[in-house]
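For reference, the structure discussed in these notes is given below.
Every protein chain but one is kept in place in this view of the complex.
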Amino acid sequence: MANGATGIGARVKRKEDKRFITGKGKYTDDVRMENQAYAAFVRSPHAHANVKSIDKSAALAMEGVVDVLDGHQLTGDGIGNIICGWAVASKDGSPMNMGAWSALATQKVRYVGDAVAVVIADTQALARIAAEAVEVEYEELPAVVKADKALTKSAPEIHDNAPGNLIYNWEIGDAAKADAGLAAAKHITEMEITNNRVSPNPMEPRSAVATYDEAEEHYTLYTTSQNPHVARLVLSAFYNVAPEHKLRVIAPDVGGGFGAKIYIYPEEITCLWASMKTNRSVKWTSDRSEAFITDAHGRDHISTAKMGFDENGKITGFKVDTIANLGAYMSLFSSSVPTYLYATLLSGQYDIQNLHANVRAVYTNTVPVDAYRGAGRPEACYLIERMMETAAREMGMKPAELRARNFVREFPHETPVIMTYDSGDFDANLAQAEEAADVAGFPARQAEAAKRGKLRGLGYSCYIEACGIAPSAAVGGLGAGVGLWESAEVRVNPVGTIEILTGSHSHGQGHETTFAQIVAERFDLPLDNVAIVHGDTDKVQFGMGTYGSRSGAVGMSAIVKAMDKVEAKVRKIAAHQLEASEDDIVIEGGEVKVAGTDKALGWHEIGLAAYTAHNLPPEMEPGLKESAFYDPSNFTFPAGCYICEVEVDPDTGTTEVVQFTASDDFGTIINPMIVEGQVHGGLAQGIGQAMMEQVIYDDDGQLITGSYMDYTMPRAADLPFYSVHHASTVCPGNPLGMKGCGEAGAIGSPPAVINAITDAIGNNNLSMPATPQNVWNALQAVTASQAAE
Amino acid sequence: MYPTKYTKAASIDDAVKALGADEEAKILSGGQTLIATMKQHLAAPTGLVDVRSIAGMVGTSLDGDTLVIGAATTHAEVAGSAEVQKHTPALACLASGIGDPAVRHAGTIGGSVANNDPAADYPAALLALGATVVTNQREIGADDFFDGLFGTALEEGEIITAVKFPKAQAAAYVKFRQPASLFALVGVFVAKGSDGIRVTVTGAGDEGVFRSEALEAALTGDWSEAAAKGADVSAEGLMSDIHGTAAYRANLIKVMAARAVAAA
Partner (left out) sequence: MTKVKMTVNGKAVTREVSGETLLSEFLREDLRLTGTHIGCDTSQCGACVVHIDGKAVKSCTTLAAATDGAEVTTIEGLANGDLHPMQAAFKEHHGLQCGFCTPGMIMSGVDMVNRYKAEGREVTAEAVRHELEGNICRCTGYHNIVKAVQDAATKM
């Protein structure tokens, strides 16, 4: 069933592009309902305070203000608290300390931006003006913003049920074995490593348009979601907005997500509830400043780590202690990020027998922290790969050589931190990257740069991640509140065209193209005969959405399963009508044929036969529509090697990424053009985290980086052309052999960048982001220590 | 935004009248700062008086050795002006580096000068080149015009109509951009003029744009990169923020000055 032009492996141009390049995309803020009003939130200017009183009178007196609603009204109507859906217990067996989070705070505010009331008004401008007229009296409380400080005795307590601000104290691996391994080591590398807090910043700000139909007691929510079905489930089952059959959630075109649009935030809940309270459609669209104080942030770990090596450079033991800042409240998947998505990857690409990690998650007076592109895995990768590079330097070995001595080479490989790597060829990725990056030519380039007064450095990162999460029973056993399968429905219409309904959601990933490619290939049909339907709970029965690089490995696998069922039925119908054996039926060239004969039916004739039902096999139901749920058997394990080459201007500390080389193992690739685009975007975010991006709070909990005036977004001039390559092994765990590609770039790149810069400047003491100022300061330290010698 | 009344002034008189009628009204020239500020509710003028359609406010011309730039001339127009490129190429270069292309199509020299943002580029040029700010009432020398953060010598109802630049023997502007905003973290303008060498710094001073005595002293007599790099630039009086400590800014001042000398 070769379909070279559009099938698996073809660089098909995207079907969805036309509407975007002509300005016809339909995003949530483009939706306008009849009788629409606008919401603006009254937010706390304090990081930590008791709410003494709310005076709405001035706002309510303004002409055009529909209502001003507060948290007492919200909870009075039975709207439930926002929950974290993944239960992570402490090592002593006690459950995590989840503090109450109301969509509108009633007694206490816990971060700058915590909403206490909402104004509903006829226009957006008026709503915002009226929100400023709501007078809230606060009693300020001391605040804490840093994770390590939150654990100190003097830190203010943020939630009553979280003594010492501790959410959980969790561990994985074997501490005694790790200690013994370190004790036996010839060399120990020890580091303190900070993973900087960043803001996801999808370019489309979050938005919600909620409509209540009083007669039907039914709600419709247009929203910027990566997973509309999960949103509906949570809004129904936990927040009591409406039962599921009375709530339709539509995520139309969504302008990027990167994790930030997984969660169900206070604003969406409030808009739904307010639409019922006011009997108006209620629209809220965040501006960028509001996004910085409401969208879940990412990363923010402080770790200490020790890695021991024997005389041959083999790792003898690895111990990690991490404090993870989860912000003021536990967001939807926050608990899983620094545990099951982080510590389980601490074995990296290496055969480490003795490994232990301890993770303490804490509350602080900051925006909640949750999954951001990579979610836990970038933190793990950064830690391991900084350790490996540093250890190599300390031991006088080539960084690539030290890594290669420790590579896992036999699969399946069980790590001491509960992962079973199923496939990979780490040597191949390393070799490919080194060749493409012309590592051999680096010394000459470095010497040439030196003549120009520039410091040139080279850094590696060999990453592995776990994607396609994951077997439902397994994650359930680890505390997940949901199953992580995916669903699909394949509808063959009477004229033979096909609609694929998927629970995955595309917000830039190109599903409308890649999903169609696997269907067109399977049934050998023109790509244009296949349409992808997603993002609407009234159309697609259920789905888990798109995050964790799961839409290929899990979402497409569900489509394959449903196509298996369709094909079986097609064979039966064809065999019946053509009087042949099912085994002799072949599907190709738009026809369903009997092999070795000239007997054939057009694909469209099969569709028509199924729906006219005039001549179907006995007992067969009419129609040609099948659905499937696919539950993976394991995570998938994309891996690869990234090599970054930089030039530092010692006068200013400005660093230029002059070359970035990626060799990835993503398993089967459906559309290389789209996969490369995913890598490019991931690399830009990873390089952004490494060199530019950082959310900064002052000690009082005021956000300093609250707009693009102070939060540095990577721009075109900051980034190079990327050199992207693939050396793939097939994933044995799913029918297409896919591993996932959405997060790799963001996971693998930060350590490569920092390893390169520290190589260039000769000072390993450099934290992300390596801004010009930070690099310059690190260079001054080198100069000062040389002067002292 | 808070409600505001928009008036398109056809003449200076028109504009003066509109400003006189509403004490809270502000002049709108390019709006690239003012509108952004209004959107964030940090400013709420009840009136905006648009001066861009006033005759004679747009354009560049040479009057003998003096370059005259209309106040409502956009950065893009300054950058592309043959007169500017001939008279003071450094000024065209400066204008071509303000903000981004879309901002340069809207922002104007008069707006930038009147706003006197401590990280704006034009104030450094005016001060280094010894320019004259022309208003509907008088002419003000750059030395007397800029007054601390966002402060100027402008009175109520006073409207900048043009900026006049004398010719310099040599001039250049080099800036190091604040990575997020792309404003100047440090911008240094060096000029050799009739009254000697002037070196001005924007983006770095606690009190806004300033002349660097240290660099002027170092470069007078030794107009060289080495002299600039070796100047005794103090961190005292310099801004410190997340993008740059005073010490880092002090270093950048020397480095940018050296590069400017090389470019001049």
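Labels for the chains are A and B, by order of writing; each one numbers its residues from 1.
Just so we're on the same page, contacts are C-beta pairs under 8 Å (C-beta built on N, C-alpha and C of every residue); 3 or more make two chains touch, one makes a residue touch a chain.
As the structure is a prediction and not an experimental result, all values here were calculated from the model.
Visitor: Can you work out which residue in B:Leu48, B:Val134, B:Val186 or B:Val199 touches the chain that's missing from view?
Guide: Checking each option in B:Leu48, B:Val134, B:Val186 or B:Val199, the one touching the absent chain turns out to be B:Leu48.
Visitor: Out of A:Asn279, A:Thr420, A:Gln577 or A:Ser707, point to the residue that touches the absent chain in the complete complex.
Guide: Of all options in A:Asn279, A:Thr420, A:Gln577 or A:Ser707, contact with the hidden chain holds for A:Ser707.
Visitor: Taking the entire complex into account, which one of B:Thr66, B:Gln85, B:Gln137 or B:Ser181 touches the absent chain?
Guide: B:Ser181
Visitor: In the complete assembly, which of B:Ile12, B:Ala76 or B:Ala95 touches the absent chain?
Guide: B:Ala76
Visitor: Out of A:Glu192, A:Asp287 or A:Glu401, which is the one that touches the chain we can't see?
Guide: A:Asp287
Visitor: Since one chain has been left out of the picture, which residues of chain A touch it in the full complex?
Guide: Residues 13-14, 16-27, 29-30, 32, 125, 201-205, 253-256, 258, 285, 287-289, 507-510, 673-674, 676-677, 680-685, 707-709, 713-717, 719, 721-722, 745 of chain A touch the chain absent from view.
Visitor: Tell me where the left-out chain touches chain B, residue by residue.
Guide: 1-6, 8, 28, 31-32, 35-36, 38-40, 47-48, 50, 52, 76, 99-103, 105-106, 181-182
Keep in mind that, in the parts below, only the chains that are shown with their structure count from here on.
Visitor: Help me check something: in the complex, which residues belonging to chain B touch chain A?
Guide: 1-2, 40-41, 176, 179-181, 242-245, 248, 251-252, 255
Visitor: Would you pull the chain A residues touching chain B in the complex into a rising list?
Guide: That would be residues 125, 128-129, 132, 289, 651-653, 692, 696, 704-705, 708-713, 771-773, 776-777 of chain A.
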